[in-house]
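Pasting in a structure now, in structure tokens, and then I'll have a few things to ask.
What follows is part of the complex, with its chains left where they were.
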């Protein structure tokens, strides 16, 4: 709300074209509900383009159940709990039978309406088989957010022909998410092959000098290919958020 | 080129529907020119959506001049030399009078045609005044790549009202580039305020525990706001590439 809008609103109040309560609501602008341990943000979808998501780690099962119940009362939409172990799923399941568990993605969805989809698709690419859990977190999240998603797994650069054979599916995507551990070189190679925005997700797959994903992270940040942006290590969720914003432009 | 396409092409050759030279050109696909010290890549624009750019550090002035001359012979487009000190500008100027120096952005453009522009704009935001050089590298690069660019500088979170007063210009952008040093918190706050893709550029502005930009880099990677992707420290150029790809979708 900028100054002009504010002036207009105040004049409307003065002129009784807007009553105090309406103005108050507008000026509060960004409401949320206070559960004391969490402030549930019902308007985030409007502001950010995707629903409130529950990041599960560090929350007790009771807190998660409380948040889900509150969300269900206030809206009709789907709810996503990320980084959810099976006991989180069981807890949510005890609150609503609409809960679905995507095990590979460690994600729970309270599915209350069909997922929407888009004409354009987001492509999720992995370097190896071990990167699939992070890729699935990305794919499920993007699907819940209403995007068409395609997958291209195990096309790491050590066998570059596996990648070159799939250039078409890469170039027809609207945005590409590259999920890779170890040295993360796949992001650079894909970045050199296609002209779409690329979101690189370093994974913690590897050992030794991988240092829990640092090698892939640094490799992606310093990529010789331009037009690549990076999210946190193993952050499949965040990559999906970014890709969803782009895919819906 | 996938297998079906390849089969088709080979059959066309066999049936004389495509002559050998044409097929050869198609199969070579991605030509470049070899200067021995550099392989200039004339088709990169087609593949990646932006022209060959000269990253100046580590190249001798003679090498830079040679690359510029080669590029000028082969195409009619604009050429961008990034991270260019004044002596790089002088070197390029000696080759062509079309060279322009954007000092704050440390960028040289060989401007041979007017910059195109777009209806949508990319917004470049900085936390402080000291972040402006990186922001200008971003802004100039995006402009040369044919985008409309707007600037919003010195709106760091220590005076949050400066940011809140400008929510409109943020929300009307197609994509937002947040340039910030120190702790890089501006990316998180902007990320919470708007629903557009956000590209975060950590800068090396700061001292001590900033460690040359690490504090901002880690802060942006671990942002509590979703839908943010990060490029390398001080990488204004890379942010512009990513934003340009998104802006032209």
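A and B label the chains in the order they appear, each numbered from 1.
Criterion: contacts are C-beta pairs under 8 Å (C-beta built on N, C-alpha and C of every residue); 3 or more make two chains touch, one makes a residue touch a chain.
Fair warning: this is a prediction, and the values are worked out from it, not measured in the lab.
Here 2 copies of the chain are placed, and the complete complex recorded in this file has 8 of them.
Assume only the chains that are shown with their structure count from here on.
Note on chain placement: the centre of chain A and the centre of chain B lie 25 Å apart, centres being C-alpha means.
By the touch criterion given at the top, residues 1-3, 46-50, 53, 165-168, 174, 192-199, 217, 221-222, 226-233, 237-239, 241-242, 244-246, 249 of chain A touch chain B in their complex.
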